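For this depiction, one protein chain was excluded, whereas all remaining protein chains were kept in their positions.
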């Protein structure tokens, strides 16, 4: 297989899917969105058609077209464009994986199937393997998010021997708070052969201390710059400053989580911060309330005027 | 809208999807399967492409083709062929609903979207309404299965006023053990305008006592005849005999549930009883073990030799 | 062992513990409460110091004194006074069991310990056995309520062979909606040697159809008479009338459950219906709101004026 052009480092923004008021994908905004992520948030990597991107609410033809748009517009601007190709139907997932390979994606990611749930590691691996085999040259990431999928197979068990089954395996998006499991993944990764990307943005610092090599998340669409500052402080071993950045980020996250944070609300916040109209989500999600947006805006402003203590 | 040709009565078999050893749909068995259900199990209604049918593991083109096969082969043999058209993507669901109308299905059913979950009744209704509108002449059923979907909006609340929103609404597949909720659906149905179909086969008798008008389930593929006898005893108000039938059925269900009953195992049991090769399931499900099949077979035989006490 | 003086039949009211405004037990009301239950609600059996009775919020000396009061005041008026003696500490439970024997209780009941949870049937039986052995002449009931305790050991498995381990075992308070499990208990009880008392009042009819021999619950404090009418209709095999009673009862229960029904609210309703001041609950429970009581009262009145349809 071809190696990734360069090592995936730092933050990966999980993109939303811009939509029109009638719920159709708004392709023509993608270019502008890429530039915003690069220039305003310092992002070099994106994760497309994932849960933040409402990937599972899109039809297969829509997912193909959208993936293509991101790869085209990200070219020469992004280091890594990773396409999420997970689906409940193995056939759909294989089709999307093959397509991602054809359009030159830098990686593919797959969530565990979650209607029928794999009953053990072997069943999960069997499913993932069939998808990975449809894109035999593309780095493969497993998207571990047990709270959403109900698939509680531990990541550290999955990792054990996975490259024998899936030669393209390149790493994890680990969206869980079980840092024993995460630590035991780190423990297996002493050659740093895998990317162990943490996916619970509001407590990223805890995972950095535990050995995370990067992070994937939706908040990097609007708190990417601030989070990069946290990463730099951590790299310099200035833990106190890193903690100050983390607590600052948490103040906003804690506030909006209590108001009810979902993909619709994430779209509203990005629209607020970027000035790009991300539009409403598709059903069954419903547009963020005007009240949410006003509160989120006021909180952002109030935080910007704070100094770190 | 056109009214259903006749009132849906009694049992509805949730069909499995026959597959070849390589996981492709085995269309040519459908005809034989229909005859078996009618002749051996006394079934007059089927529920196609639902969870038992691995509907969500099939691609949209597969679901269309399979629905068509069932409608064609069921014609003049079945009273009601109901097509499950639920999907995570509203677009997919709409396409399937429109197709079901075109091929002359007797009803469509929709599970609540369960990746992004509707946060309240309004969001759920909004989603269902869009699907129903794609088949404006076809009776619409909501498939309520909170343990699988995590969507806990009570059915009795959903029912309240639903025909104002969804004029084609015809009833529920109620797959839950909350018989307060179910009873309050019955209480709203005093004109018996809706079909309130219970979906937890192993305790159907409890729901009949609470006013169920029928039932949908996978076990009617192999215990349909026995369950029809229970229904007849209940109709005659012979509760003691009805209970004997229910306990008999439970003895088998309790046994195979402990062995691990899923769609793969259901396929194995139907194969056993019908002699028709239903094949393995598709990934992420895995074929029933030989051991399971042997144990299930032995249990069936041992039960057949029992008298009712 | 001594046999129960007579077979436990029909309904068992789970009593609340009357308290003063300062949260002390109001012993002097017990006598009046017994008369109310007998005369106004037609109750012949009570279940004391259970969850409805805030048994686990009382100290061991309080539980002893209260049990004694109920046994004394219930004498010659009640057929069965069952004392709940379950506790997190085996020592406490044994002390209470022995005391119940000394005061002449007609039965003892034990909830599964739920802080440390028994990991399997053997561990649960070992615990229950030690308690039962402290009252070797007193009929023993297991109080199965998995949603509250998190102890999910199936009742039908527990029942299998239990009298070899616990010779005084007399039956179950089955407070769960898994009627496969319940039915399989019924199936083991063909000699009707056990009392299988259902504990989810709002769906009692479903359990009667499944073979329940009686019921224990808090609502029989105020809906006892109406529920007895349902039982009589069921006995006469008049299922349609029985269902009408059940739906009538559900209308009230569904309403107050949505308002937030707990022990505090149950005390308020009993006070309303009986005219006896049951007082507030003890912390961590908090007094029912005035609003709750007004709404419950209005609903009761509105239901009384309804005819059965």
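The first chain written gets the first letter, and so on, giving A, B and C; residue counts start at 1 in each chain.
In this text, a residue touches a chain if its C-beta (ideal position, glycine included) is under 8 Å from a C-beta of that chain, and two chains touch if they have at least 3 such contacts.
All values reported here derive from a predicted model rather than from experimental measurement.
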Quiz item: Which displayed chains does the hidden chain touch?
Solution: A, C
Quiz prompt | Candidates A:119, A:239, A:259 or A:303 - the one touching the absent chain | solution = A:239
Practice problem: Among A:120, A:163, A:193 or A:254, single out the residue that touches the unshown chain. | Solution: A:254
Quiz prompt | Touch residues of subunit A, complete complex, unshown partner | solution = 156, 177-180, 183-184, 186-187, 190, 202-203, 205-211, 237, 239, 242-243, 246-247, 250-251, 253-254, 257, 309
Self-check item: Residue numbers in subunit C that touch the chain omitted from display
Solution: 51, 54, 56-60, 62, 88-92, 95, 112-119, 122-124, 126-127, 130, 148, 262-263, 281-286
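By our rule, only the chains that are shown with their structure count from here on.
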Quiz prompt | Smallest number of contact steps required from subunit B to reach subunit C | solution = 1
Self-check item: Same or different contact residues where subunit B meets its copy subunit A, judged by the half mark
Solution: same
Quiz item: Which whole number of Å gives the spacing of the CA centres of subunit A and subunit B?
Solution: 36
Exercise. List the centre-to-centre spacing of subunit A and subunit C in whole Å, with centres computed as mean CA coordinates.
Key: 51
